[in-house]
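Read through the structure below, which is laid out as structure tokens, and then see the notes.
Omission of a single protein chain aside, the complex is shown with its protein chains in their original locations.
Our next item is chain A:
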Amino acid sequence: MGISRDSRHKRNATGAKRAQYRKKRKFELGRQAANTKLGAKRIHEVRTRGGNRKFRAMRLDSGNFSWGSEAISRKARIVAVVYNASNNELVRTGTLVKNAIVQVDATPFRQWYESHYAVPIGARKGKGAVKTESEEVSKARSNHVQRKIESRKAEAKVDPALDHQFAAGRLYACISSRPGQSGRADGYILEGHELAFYIRKLKK
């Protein structure tokens, strides 16, 4: 491989040059970076120290994203990489890494919300005709389920910033897993102050 993680090739704290006195060892190895891109799923398995495995995701297109304030997670399609605090190059090439801000397909969350609260979300305003209510919102329900929905009405309010995103069909999310280590791109939907912070960064 050639990539090693030893410190023996570096100078001392005093600045002295260290002589080489042994070859590279296997426990000092480093591997090529994954640089996982967006695309049809492609994951390579790697045998690591101790016989354990790591799943190097080379290409991913979906992940398990959680909506924190509602405490649910849904598998959603990743649409695009939008911001990376470390390197703009990673945004340009669309590389998925931990703490990258991505846009995620909103439909699984919209479906859950409408079936949980029976209230439409992300309604587009001022575009002419009123959109007909989706099937989820207006379907017939049993008495028991209807009562549950009534009791949830008080908590059904959603932040307007999120509502805009639902109208556009895309939510901003942050990746919180390490795709090159676990083979998955999971994350959480941005809300509140974090969302405001990143939207401001994106506008610039």
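Keep this in mind: a contact is a pair of C-beta atoms (placed from the backbone, for glycine too) under 8 Å apart; a residue touches a chain by one contact, two chains touch by 3 or more; residues count from 1.
Just so we're on the same page, contacts and distances are computed from a predicted model.
Colleague: Missing chain, UniProt name, options "phenylalanine--tRNA ligase", "RPP14 protein", "Response regulatory domain-containing protein" or "Small ribosomal subunit protein uS17": which is it?
Modeller: "Small ribosomal subunit protein uS17"
Colleague: Which candidate, A:Ala85, A:Ala168 or A:Leu202, sits in contact with the chain we can't see?
Modeller: From the options A:Ala85, A:Ala168 or A:Leu202, the contact with the absent chain belongs to A:Ala85.
Colleague: Spell out the interface residues on chain A facing the chain that's missing from view.
Modeller: With respect to the unshown chain, the touching residues of chain A are 68-70, 85-86, 99, 154-155, 191-194, 197-198, 201.
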